[in-house]
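Okay, here's the structure, questions in a sec.
Just one protein chain is left out here, and the rest sit where they should.
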Amino acid sequence: MTVQELPGTTAYRPVPPPAWKPLTDPSPLLPDREPFRVLGTPAAAGVEAALLVRIHAELVRGRRFNTQATALTKQGRLAVYPSSTGQEACEVAAALVLEQRDWLFPSYRDTLAAVARGLDPVEALTLLRGDRHSGYDPREHRVAPLCTPLATQLPHAVGLAHAARLKGDDVVALALVGDGGTSEGDFHEALNFAAVWRAPVVFLVQNNGFAISVPLAKQSAAPSLAHKGVGYGVPGRLVDGNDALAVHQVLGEAVARARRGDGPTLVEAVTYRMEAHTNADDATRYRSDSEVLAWRDHDPIRLVEDEMTRRGLLDEETAGRARDAAERMAAGLRERMNTDPALDPAGLFSHVFSGPTSQLAEQEARLRAELAAERDEADGAEAGR
Amino acid sequence: MTVQELPGTTAYRPVPPPAWKPLTDPSPLLPDREPFRVLGTPAAAGVEAALLVRIHAELVRGRRFNTQATALTKQGRLAVYPSSTGQEACEVAAALVLEQRDWLFPSYRDTLAAVARGLDPVEALTLLRGDRHSGYDPREHRVAPLCTPLATQLPHAVGLAHAARLKGDDVVALALVGDGGTSEGDFHEALNFAAVWRAPVVFLVQNNGFAISVPLAKQSAAPSLAHKGVGYGVPGRLVDGNDALAVHQVLGEAVARARRGDGPTLVEAVTYRMEAHTNADDATRYRSDSEVLAWRDHDPIRLVEDEMTRRGLLDEETAGRARDAAERMAAGLRERMNTDPALDPAGLFSHVFSGPTSQLAEQEARLRAELAAERDEADGAEAGR
Amino acid sequence: MTTAATEAPAVRRAKPATMAQALGRALRDAMAEDPSVHVLGEDVGTLGGVFRITDGLAKEFGDDRCTDTPLAEAGILGAAVGMAMYGLRPVVEMQFDAFAYPAFEQLASHVAKMRNRTGGAMPMPLTVRIPYGGGIGGVEHHSDSSEAYYMATPGLHVVTPATVEDAYGLLRASIASDDPVVFLEPKRLYWSKSDWSPEEPAPVEPIGRAVVRRPGRSATLITYGPSLPVCMEAAEAAVAEGWDLEVVDLRSLVPFDDGTVAASVRRTGRAVVVHESTGFGGPGGEIAARISERCFHHLEAPVLRVTGFDIPYPPPMLERHHLPGVDRVLDAVARLQWEARS
Partner (left out) sequence: MTTAATEAPAVRRAKPATMAQALGRALRDAMAEDPSVHVLGEDVGTLGGVFRITDGLAKEFGDDRCTDTPLAEAGILGAAVGMAMYGLRPVVEMQFDAFAYPAFEQLASHVAKMRNRTGGAMPMPLTVRIPYGGGIGGVEHHSDSSEAYYMATPGLHVVTPATVEDAYGLLRASIASDDPVVFLEPKRLYWSKSDWSPEEPAPVEPIGRAVVRRPGRSATLITYGPSLPVCMEAAEAAVAEGWDLEVVDLRSLVPFDDGTVAASVRRTGRAVVVHESTGFGGPGGEIAARISERCFHHLEAPVLRVTGFDIPYPPPMLERHHLPGVDRVLDAVARLQWEARS
């Protein structure tokens, strides 16, 4: 086709080019300018006492889980622990808003969310203890393996949610990712697929200010990370990530929206990583104590307790019950993590494929022979003693 | 840190959490709801006649380049040609807004932009003829190799622009990508790096409605592709991609902004691919003739000619001059593409590394021996005839 | 698993069938038999794929079973992982070899590892179809032989057919497998033909078994995918030189059929590995090393390799110089130290 071939002399019509139309109205997709809050606002009064008490207990238990796990690293019982201390409101709310049939896709920092969802803490910690990559059956509690390669779990969540929808199942997937993780291409591709497929999935970005040592300002120049939603046709919501009631409400709405068939939501929770990146990290290299201190005033448990106090809900009995439950969990964890896990080295070959290949069978036999020889030697040494 | 350790009883302060502040004001980053237009609006009258005439001549030449290249595929002189017919306004404007010292990063469909920037058409077409992957020195006209893996050229443009800025050079990079290419992770990562680094780079998305057979609606659910900008803190601009004056103006402003040190811009040009994806594609499988026809009324050359006619600028001399220049280019191209390119198979080894490795030297010697034997055989056959 | 196509196919095709048709038929039959099989990729729906392998599937099974995705390979494979986690059997089409690279992390870090990571709890019954190799005049990035990457990734099966029948049988077996399979389609054989017709039920080949395509006594040519026809032609041409070559088609690079390969080489005492992938770090090194380990005392000559050069894939006009052809295979056979035997 050349211009010469064009028919006639129709005058230029200043109409939108034929294929273009705004696909969606952008306004409802944009986040508010301030993070959404409930605690410390009049809305807090409307929240049911039972929910407040439940969330408080979960937060206290969550904090205790974090401190206990960190203690276990010092005792050499955990190789490494990326603590979510300070982020418990997000972790706990993510677990609470889901139904049993829903799925959670945690990142490597979200052991707590998995535990709050019902996972056995010892099984949830195998990755970080180093005995198994993922010590639980993901299908049992519908928790995907804790994901180490950043943002790669997001397309999984989309695919799973999409599959469930295709099968006609009422299942929502909630995927967790960090502020740093939003920079990865997988974040982009997952959000886009979710939007195009209208998949019932909720993305929760825990913006805790840092990706290891890299502060948000070096990670993004966006008005907020929630502003990324509109570029996919996904509503972006900004929430105070230390306000457990706010996170619970915003995530709850997003899950409900997904369940209704209205598609994905991107939630940015503004929070703060109170500890170093992991126990192996030295946070003093890249941030000041005063910054950390400022966030103590905004502690998620504290905020909830202030509201409970205001409403007379934080009596000694309630506080004690929460504390006791947390201590029981911690004691159980301590005890069970104190024994060395039973491990069968020959099991290294058992699950590479559904059945053994001749190559792996050969290698397994070789390892078994080595292990037998080792045992014989040890027995010999013992007998000789 | 546990909650118990928290100091005192300071009341909850409903202030933004310490680390959070909106990084940028989102409003100026959002595109207008309608694509920006000049032609057919009062603003067209303000455009200098010389510019109009120049753009017209380039468009005519560009269209002729497209039809000639397509014709060469039919004659077997080009292996494949992804035509930009219908998109000439974008291709030409992208070339015109850049200074000599600036860089252009074309995708595989943008041979025309490279040629409009001054590249020898025969050298620009080697990729598609099949004699060389990239037949020109990118440094000569500051045109990166035509890029086949979609969106991968975008981070290159960012890196180059960033490097130039670090060196204190006044250089802007303009990178081209398709609507489909925006779905790739590399698009996301490039936009984000550009924003964080405030790199002097302009991204032009030619939204031509399709990625091969996949229509935009299956590619994105965003209000527009320009709405992706705000998620990086990058202004998004929406422009009628068939309105050469509008594209020229919007790209010009974006380039000027980058040059001023104000960082990247994302421009979405709404246009249409009038031909099939390439000559090897059958577009009737996925779109209707009526859709294509509707876009004929919005042809970029036509729009410019209407304006020229209105202003009395499209006299026979001007039109003839443009046509003649285009025909000269086409004739030269035809003629030069009619000879087989001289190729040295042993040259396959010359540029893998800066110097030969012993492995490659061995392999080259083997190939040379084969070629010599082939020649001897051919000579023998000739002598025997 | 059965292969019976109980209903007539949507379109009656005349004999002979092409490899492209056989692949399409395998997808169709798998989808018809098992509603959990889903096809996804770029242009696989309305267009039927750039090689038309998925032609008709969206029409027959609907967009939800054969889905045009956004243009993002990591997203496609990542979504397929999630679909497999929910119990579906996704079949992903990568448009070309080099365009599978954006999905490399998903493949190496998740697809290959998910079952193992979860102690068997979470299998990955997922097939990634990748058209690979050159010889079709493709522009840059459209002709890579990327099998070495997948072979070096434990947890993946790597399968590649060389005949029309195997295209059907191996693809059916790959889709039916509870393990992830990288299914490499030799694109220059897409239009190769066979008398087998898609109307006939074809055997589903178990994954992991090589096959002797031509028995012979002088030496063994070990090959797969696009290089099988080259080796068959070379074997015919070798007769005139007095060599009776055996040709082994590996069909599956992982798992590797050591039994068939070693038995052949022990019989013939000489071996040449032929593939179009680059030589250095390519599959041939592994294959030659395995043969030497297993057949050392039977070898009359070192195992030789005939491969593409160690260079980025050349532009179309030069690719014939890169691709191993009959002459190079025969040259290698000639270098197998024939004097040594006597």
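Going in written order, the chains are labelled A, B and C, and every chain counts its residues from 1.
By our rule, contacts are C-beta pairs under 8 Å (C-beta built on N, C-alpha and C of every residue); 3 or more make two chains touch, one makes a residue touch a chain.
In this text the structure is predicted, and so the values were computed from the model without any measurement.
Remark: the absent chain touches shown chains A, B, C in the intact complex. Only one of A:Gly320, A:Pro345 or A:Gly380 touches the absent chain when the whole complex is considered: A:Pro345. Among C:Thr18, C:Asn116 or C:Ser218, only C:Asn116 touches the chain that is left out of the view. The chain not displayed touches subunit C at residues 74, 98, 101-102, 104-105, 108-109, 112-113, 116-117, 140-141, 144, 148-149, 151-155, 254, 256, 277-278, 280-290, 292-293, 296, 299, 301-305, 309-312. By the touch rule set out above, subunit B reaches the unshown chain at residues 132-139, 144-145, 149, 152, 154-164, 166-167, 173, 185-186, 188-190, 192-193, 196, 350-354, 357-359.
Listed for subunit A, the residues touching the missing chain in the whole complex are 79-80, 108, 126-133, 148-150, 180-181, 183-186, 211-214, 218-220, 285-286, 341, 343, 345, 348-349, 352, 359-360, 363, 367, 370-371.
Convention: only the chains that are shown with their structure count from here on.
Of the two chain pairs shown, A-C and B-C, the one joined by more C-beta contacts is A-C. For the pair subunit A and subunit C, the distance between mean C-alpha positions equals 38 Å.
Among all residues of subunit A, those that touch two or more other chains are 185-186, 188-189, 192, 196. Contact with two or more other chains is made by residues 69-70, 72, 74-75, 102 of subunit C.
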